[in-house]
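Taken from a larger complex, these chains appear in their original positions, while the remainder are omitted.
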């Protein structure tokens, strides 16, 4: 009989990856690993009789569907909305009131909101645990956790790896949170690969100063050292001058050609959706880890729901 | 083992509070009380294998989510939509046809519609019970039932209480239905507190003429006598002259100041969402009953679903 590991998971809400200590992250990754092995029967009893709210004030396919899969896999019911237009927001209700009301119905609240800080505010008024599924440009901690889980599953560990983050490092919340989380592990080396205009911000570099990192404008300059290449999209809107965008764009498209010289074991990750930055010609190669990465959202979110299921906040 | 009370609930559809006799209301309140005590395991078997349709031709968060919580708590599955835009309405199908088709899929139909009388029409063509979750400005009987349940839970009874209804008494369907329902109880005293322009309509006063009621334009004039103060919003759109709106608006905002002189046991209720009419400074006071009131929507709706689950209409 598979045992779900006992953990010291210390959080009552999942709002920001900055709230996680290394052992909190490991608790999530260990429970997620177990979730993949549990018999369906057993798994579907873990949250039986509970209701989880899935409040998407801003649309999302991937995150919402993987949460709703996880919720139902654990035997709970789902209530919620996929779009703020079908909520009371348009009647002028405050977010605090909406959350207070929903926390009277549900046992856990998963929420995505377009305003930075919305999840923190919600966690302060909700009597039930809040899981932040993205608040504007700010935080998306469950994405970071599934990224870490994917790395650990592929390499058997996170410590000691060399990880390249490529693309828009200035505005991408995904790469900010991932860099922060990786800085909790040992002997990590990070390579930041981006156009000059989209370099990793100083406040993130300040935050992770305990680990080794280096900055590049060319993938080729660091490719041979990388275990993981994490690709993100460069959006046209980030450039004041469209000509500037056209100039850099091509340089950051990842395809078979640009991977020449990579390690055998290199794995490509991407938070998806992708547009042009990651060539479909890589989909069938040994490098492609991004569809498995998306799939890993399910056990990681199952783990979080499980770890929060009996939290009493006050 | 908790016993679910046997009742003489006489209705086959829940369309209008006017259809309820006192004993029907009491059946709902008694079963709702029991629902709060039933073990989850037992509760989730009550509608097991059934499907409940949740058809919201007009959006609503609170009502829809509390119904969908109740449905799943009882073990049934949910089908439906949160918004008419995703339905066949736009293809020109009549409401009658939509209801007839859905009554072929579901065991009970919960519906909100923007047209007055829609639920009555639906109940006439549906082979399965209809629960009206609001039809335009007309009726919202499950709101009234949860209001009554909240009062009974707070005071242990409804008979003999003095209840103030404040705000827009002319257009507010909530206060119309609540006044009607309260008129079925003994020794109730009602205080109607509103601007001159928004007084309780004559046809409602006619309907409840068996009980004591009095009209006021100032809360202070009756506050010391009230056990319950039920607050509703005054909408700008109700006033032809915006200056008139500005004049009355401030007078009907309820806050700590305006509650000076209230009974110790006074309870404030509000159907929510609120905008400005009820100050957040009251949220942490002993007066505030409105978030519990929202939460009470769940056991009351569970009770209705339970009472209708085996209805055969023809």
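Note that the chains take the letters A and B in the order they are written out, and that residue 1 is the start of every chain.
In this text, a residue touches a chain if its C-beta (ideal position, glycine included) is under 8 Å from a C-beta of that chain, and two chains touch if they have at least 3 such contacts.
Predicted model only: the values in this text are computed from it and were never measured.
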Inset, instruction - Tell me, please, the full copy count of this complex, given that what is shown in place amounts to 2 chains. - result: 3
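Here is the rule we use: only the chains that are shown with their structure count from here on.
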Legend entry - Centre-to-centre distance between subunit B and subunit A (centres being mean Cα positions), rounded to whole Å: 40
Legend entry - Residue ranges of subunit A in contact with subunit B within the complex: 48-49, 51, 53, 77-81, 85-88, 90-93, 96-98, 100-102, 104-106
Legend entry - subunit B residues touching subunit A - in the complex, by the definition given at the top: 40-41, 43-44, 56, 59-62, 65-66, 68-69, 72-73, 82-83, 272-275, 280, 291-292, 294-295, 297-298
